[in-house]
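Below is the structure I would like to discuss, written out as structure tokens.
With one protein chain removed, the remaining protein chains of the complex are shown where they sit.
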Amino acid sequence: MSSNLAAPPATPANGFDPGPLRNAARWHRAEYAFWVLPVLAYFVFAENLSLLSQIAIAALFCLSLDLILGYAGIVSLGHAAFFGVGAYTAGLLAKHGWGDPLLGLGAAAAIAAATGFITSFLVLRGSDLTRLMVTLGVAVMFYEAANKLTAFTGGVDGLQGVEVKPIFGVFGFDLYGKTAYWYSLIVLFIMFCLARRLVHSPFGLSLRGIRQNLTRMPAIGAPVNGRLVAAYTIGAAYAGVAGALLTQTTQFVSLDVLSFSRSAELLLILVLGGTGRLYGALIGTMVFMTAHHFLSGINPQYWQFWLGAALVLVVLFARDGIMGMLQRLHAAGRKAP
Amino acid sequence: MSTVLETRNLSKRFGGFFASSNVSLDIKQGARHALIGPNGAGKTTLINLLTGFLEPTSGEVFLKGDNVTRLSQHQRVKRGLVRTFQINRLFAEMTVLESVTLSVCERMGLGWKWWRPVGAHTAAIDEAAELLSTLRLLDVAHAPTRSLAYGRQRMIEIALALAAKPEVLLLDEPAAGVPTDESRGLFETIARLPREVTILLIEHDMDLVFRFAERISVLVGGALLTEDVPEVIARDPRVREVYLGTSLDD
Partner (left out) sequence: MTVIFDGIASGLLLFLISVGLSVTLGLMNFVNLAHGSFAMFGGYICVILLNRHGVPFLAALPVVTLASALAGVVLERTLYRRLYGASHLDQVLFSIGLVFMSISVAHYFFGAQQQPLQLPPMLSGQFNLPGLDIGVYRLFLIVVGLLIAIALQWMIARTRFGAQLRAAVDNPRAARGLGIDVDRVFVLTFALGSALAGLGGALGVEMLGLDPEFPVKYIVYFLIVVAVGGSGNIKGSLYASLIIGICDVAGKYYVPQIGAFVIYAVMVATLIFRPQGLFGRGAAK
């Protein structure tokens, strides 16, 4: 994955070393180590594969929000809309005989992207608050629509009869969830690599520019609206793929793929992990889902309480989340002898 | 010499109040033009109108003969009309090199490229580094913008604009908030810009204005009071009155 950066550095001006920026996109050792974890997890937690798949899917979903919030700076309380659109797209296709998983993913990405593109024009302008309310409003409209179109979606009972075919016609989805896990993980990894390219590219840099200073961007010649539309559309496509994965690995679509709490929880996971860093989204999801699994096993209500408390504390004291803390630890470790 | 930037009867109304009224300017290719006037005269508003940051209530803006009144900000930047802001608008979390590279990338039309990393666009980075070198900012190239002292941040404000390769550069009080000793260096940098770049400067320090400008427009209450060469402006009693009237309570 690494680099077309091996080219020798051009003669630096005044002995200046542009290296740090030149090589910013190189894969770090810690990243390789990070991606070994899910492979190890497959063997260590072999009886918990369905949880692992859920984590991979949620991580992809969280990544999608990070692209639009962490990079482009668009706050959203309704991101589940795209997740849900993807989930229903894949589900309806599979239900009506188009059960090929990759076709499902592609269709989900396309339809979610189209939805994102159309709704992006609603979030171009306005304060954070307006955007929060607009995205929330759009998402509840989708929820209501899915809820009412029972003939189509199954309404509150969920979409039954989703039959997913084997991947490439070879790898069928087994009872233990092995295929499901590898499938989710590989899709996550590929999507992650694409996102990683994107955020390190000039396009990604311009998104960061928009987030950091929206009003300066037009003054250096950047068409802000176009970039925002693109980022929002891409984020929606990512969310759609995550939704489709959930449908395909569980062979079911429940109405709550579109729910407000899914959007809110997602925002929370991202903030816990650290916005504006791809690994923040991944690590946040891992920590959150694991904690959720074990703590809510003990008592679901306690879990929600501590979750709320954690959120309050993060906002008050650790706004850059787990990734921010890790980075500070790392920096402190460097300084110490 | 040919006109490069022109306004015709440009007006901007906020509620019942005209922040710009009927301003007609004519700025020649390669000019060193200063815009002066007391606080609240509408200087920044005029720049906002020129660049499309604000829409005029009436009137028109022409850039190199084309009517650009309806163009958006970034389209005008693409045509060579670039500004700086009176109050810094920087990318606080980026390093200095990153933010200038961002501006260079936008000018080179790389802003939509999403596959190769910024680091692989060596031409952009080299150009950014070179610009930093001319502005004596190279030593802080990898420092986050927010960690710099205000004077140096002010230089980045200018660097971002220069990275867009302006044909017409609008500088809104570039030295505002900069300690005097540092502001000398800043103005030397501005004075060294090549003649191809037309400059419209807003500045309060009259010494600097009279040293730098070849023509001066005086704005009062949103309207153009007069425009002439510095010697004439310096002797104009109306200008003196305006400035005496305000410098007392400054």
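Assorted remarks:
Residue numbering begins at 1 within each chain, and the chains themselves are lettered A and B in the order written.
The definition used in the following text is that a residue touches a chain if its C-beta (ideal position, glycine included) is under 8 Å from a C-beta of that chain, and two chains touch if they have at least 3 such contacts.
Since the model is a prediction, treat every value here as computed from it, not as a measurement.
From the set A:126, A:161 or A:226, the residue in touch with the chain omitted from the display is A:126, counting the whole complex. Residue-level contact of chain A with the missing chain is found at 75, 77, 122, 125-130, 132-134, 136-138, 140-141, 144-145, 148, 260-261, 264, 267-268, 271, 301-305, 307-312, 314-316, 319.
Here, only the chains that are shown with their structure count from here on.
Distance between chain centres (mean CA atoms), chain A to chain B: 40 Å. Partner chain A is touched in their complex by these residues of chain B: 51-53, 72-74, 77-78, 82-83, 85, 89-95, 97-99, 101-103, 105-107, 110-122, 124-126, 129-130, 133, 138, 141-142, 160-161, 163-164. Those residues of chain A whose C-beta lies close enough to touch chain B in the complex are 3-5, 7, 10, 12-14, 16, 18, 20-25, 197-198, 200-206, 208-209, 212-213, 215-224, 227, 230.
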